[in-house]
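Here the complex is missing one protein chain, while the rest keep their positions.
Order as written gives the chain letters A and B; numbering starts at 1 within each chain.
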Amino acid sequence: MSAIVVEARKLSKRYKDVLALDSVDLKFEENRIYGLLGRNGAGKSTLMSILTSQAFPTSGEALVFGGSAYENDAVLSRMCFIRESQKYPDDFKPKHAFKSAALFYRNWDQDFADRLAAEFRLPVDRRIKKLSRGQLSAVGVIIGLASRAEVTFFDEPYLGLDAVARQLFYDHLVADYARHPRTIVLSSHLIDEVSMLLEHVVVIDGGRIIIDDDAENIRGSAVVVSGTAELVDGFLAGRTVLHRETLGSLASVTMEGVFSAQERREAQELGLGLSPVSLQHLIVRKTMGDAEWSAKPAEKPVDEAMEVPR
Amino acid sequence: MSRVVAVASMQLINKWAYVGTPLLVLGGALALSLAIYAMVPTDEVKYGGGSQAPFWYFLVLGIQSMTLVFPFSQGLSISRRAFYLGTLGLFSLMAAFMTGIYLLGGVLEEATNGWGLQGYFFQLPWISDGAWYATGAFLFVAMMFMFIIGFWFATVFKRWGTNGLLIVGFGSAAVLIGAAALSTVLQWWGTIGAWFAQQTPLSISGWAALVCAVLAAGSYATLRRATP
Partner (left out) sequence: MGMIDDSRPIFVQIAELIENDIVDGTLAEEAQVPSTNEFAAFHRINPATAAKGVNVLVDSGILYKRRGIGMFVATGARAKLVARRTEQFFEQYVRPLTVEARKLGISPQELGGMIARAAGAAEKEAVQ
């Protein structure tokens, strides 16, 4: 087991009458890519803010490199967290923001930042105030990548980025991580887009951690069984059912667990359809019940992401 | 320590906020004052309050360094302490630099008999009556005072939001009004007036520096738990 670089112990955060984090226990290991997934308002940003000491917990402890990051230069200088709504000095241009980052991050790679800015087509000489939402996100993404901090948090870094720019980000993230391994925590509600980049997945819902597992363990951990309702229900008796849909006499049921070869054969012989469940689909099933999954980027219709494979 | 210096250098990356704009405000105020002096048809010595313009800009800078630079500093993983010391340090340098310009301007005014117009912008009665270092101390402390007041109010706002700002604002007003009322009731105004009449720019600077120190300590205490 590798060294633990980030740890949350019974972390809770209460805002007036809302419990944003509910006794969160977490450990992030060195040099892995973590996905912090959950719906809008699930507590992702709050958790990252507290881990980086930008905000304070109501109770519990947040440790980075074994100590609190609060007012601790030795810890702070090794991590980077650009918020989704990051503010910049009023008269700053992207190039000023990059120069500033260079002052504080010892692994800062200016060439890399320049290349990224060119690829994102970021106008580095325009005032940040006047940038579009996507360009603003690009500034944060570039600081996060080029800082090469040992622990880097990305808070929904794709907001306003078009599909091409998002792909650019994911490609650079994988390539640069391969060359310079570090711990990366990527918060997102676009699970389909990021899931393949993740080694470990933490799903937070209503301030609680509901999944904390290696992505590979989660993939293939559920199956959709479809066919005549009677047969499906009989076949799945005693199994954990995550979701059930019916259409007339037909049923489509998402089941947690794996079938043995023998069971697969039985299903086949009963004429039941078995289809795999994607990571996103599984998480959606686990976090929402009947509610809608959170907002998607405009070019990706909600239906498509929500579609249940049959 | 190096991160404190880096905080100061970071804010100087864009020279405008800390160097360009205050000089521009000062230059503009000077030009405007001279234009007015030239138009006033009198041979008497003229004074104006235009030189206070940059002071108001410092108030704005104090507010902005908290509302905008502080959140950015958090994004760059800068501790609140390093941000505070770096920002306050930078502002002290800035105030010292501007004080130097005011003193030089005063010397220039004297040499040119008020720009040839008998108009004085830097050399003002009372402030410039004493030794140069007394004038300098007064200007420096006054600039620091403006900055720290802005910084402190913005810190209160960051920490406790609009409600906090209102409470502190009304609270300070209530204390001042209360003190004034008390002075009236106790008939202290005469004494207070006499006390002020006795003060020199140097002694006022001392008192103001004390207030600055209290406010600066208050800002730091408030900033310790502020969130971006």
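As a convention for this text, contacts are C-beta pairs under 8 Å (C-beta built on N, C-alpha and C of every residue); 3 or more make two chains touch, one makes a residue touch a chain.
A quick note: this is a predicted structure, and the numbers were derived from the prediction, not measured.
Seen in the complete assembly, the chain not on display touches A.
Considering A:E71, A:D171, A:D213 or A:E230, the position touching the chain not shown turns out to be A:D171 (whole complex). Screening A:K27, A:R127 or A:R219 for touch with the missing chain picks out A:R219. In the full complex, the hidden chain is touched by chain A at residues 32-33, 170-171, 174-175, 177-179, 192, 195-199, 215-217, 219-220, 261, 265, 268-269, 271, 275-281, 309.
Please note the rule applied: only the chains that are shown with their structure count from here on.
Centre-to-centre separation of chain A and chain B, using mean CA positions: 46 Å. Listed in rising order, the residues of chain A touching chain B in the complex are 49, 52, 54-56, 69, 71-73, 76-77, 79-83, 86-93, 96-97, 99-101, 103-105, 140, 143, 149.
By the touch rule above, chain B contacts chain A in their complex via residues 3, 6, 9-11, 13-14, 16-17, 64, 67-69, 71-72, 74-82, 224-225, 227-228.
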